[in-house]
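With one protein chain held back, the other chains of the complex are shown just where they sit.
On to chain A.
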Amino acid sequence: MIDREEFRQIRDNGVWHQNASLIQLLGLCPLLAVTTTLVNGVMLSLATIIVMAVANVAVATLRNLIPHEIRIPVFILVVAALVTVVDLVFNAFFHQLYLVLGIFIPLIVTNCIVLARVEAFANKNSPLQSLLDGIFMGVGLLWTLALLGGLRELIGGGTLFSGIEMVFPGMQGLQLLPADYPGFLLAVLPPGAFILLGFLIAWKNWVEARAAARKPDSGSEQGSPLPLADGV
């Protein structure tokens, strides 16, 4: 079905090499609006992972039945049905969080990452590979949004995991910095998210440039330090 090498490739692409937020820069709208805290970022990523994994499997299974000319509306229908399910689940089990995330759960339908993976990957690959692709692309999204959310929360208010009681009742957020920390409001506002995302991208490029410099022979075959997504 799938060999070790192929699995490794799908995993590395999703988590690092073609990271949805840092390389493809897809789905910036939820990235900017929702990552004000770590909990928000993680929960929205989890919702997106579920949608992406199931949508990828569904589309990969149906890919030979979907007429090429109207594939986009069909994809959107599949994704929208899944998002409706996730939306209702959030409303039922994490109602407070549902109120906080608000419009951004229904907006997963229009998230370009979901459509991009369905169109670029699931439409051309088998269900198992598509499942893995959906999950690992989502994991890539998850760690980026968690890191960004954590940084914004910490810089903006000096807290971490605030709002975790909405997911696990009884747990408390941490106040890491002293209570009289004035709060760097810019980090919580959308411009701060853009600036921090820029720093994250710079950090990723720096890591890759260093890795390429360490082994010059294998670095040359990769070519550009910014590998572009195939077919996206």
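Assume a residue touches a chain if its C-beta (ideal position, glycine included) is under 8 Å from a C-beta of that chain, and two chains touch if they have at least 3 such contacts; residues count from 1.
Following the convention adopted for this analysis, contacts and distances are computed from a predicted model.
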Protein that the absent chain corresponds to, by UniProt name, given "Leucine/isoleucine/valine transporter permease subunit", "Cytochrome bc1 complex cytochrome c subunit", "Putative ABC transport system ATP-binding protein" or "Ion-translocating oxidoreductase complex subunit D": "Ion-translocating oxidoreductase complex subunit D"
Given A:62, A:89, A:186 or A:200, the one touching the chain that is not displayed: A:186
Identified contact with the non-displayed chain, of A:2, A:195 or A:211: A:195
Where the unshown chain meets chain A, residue by residue: 182-187, 189, 195, 198
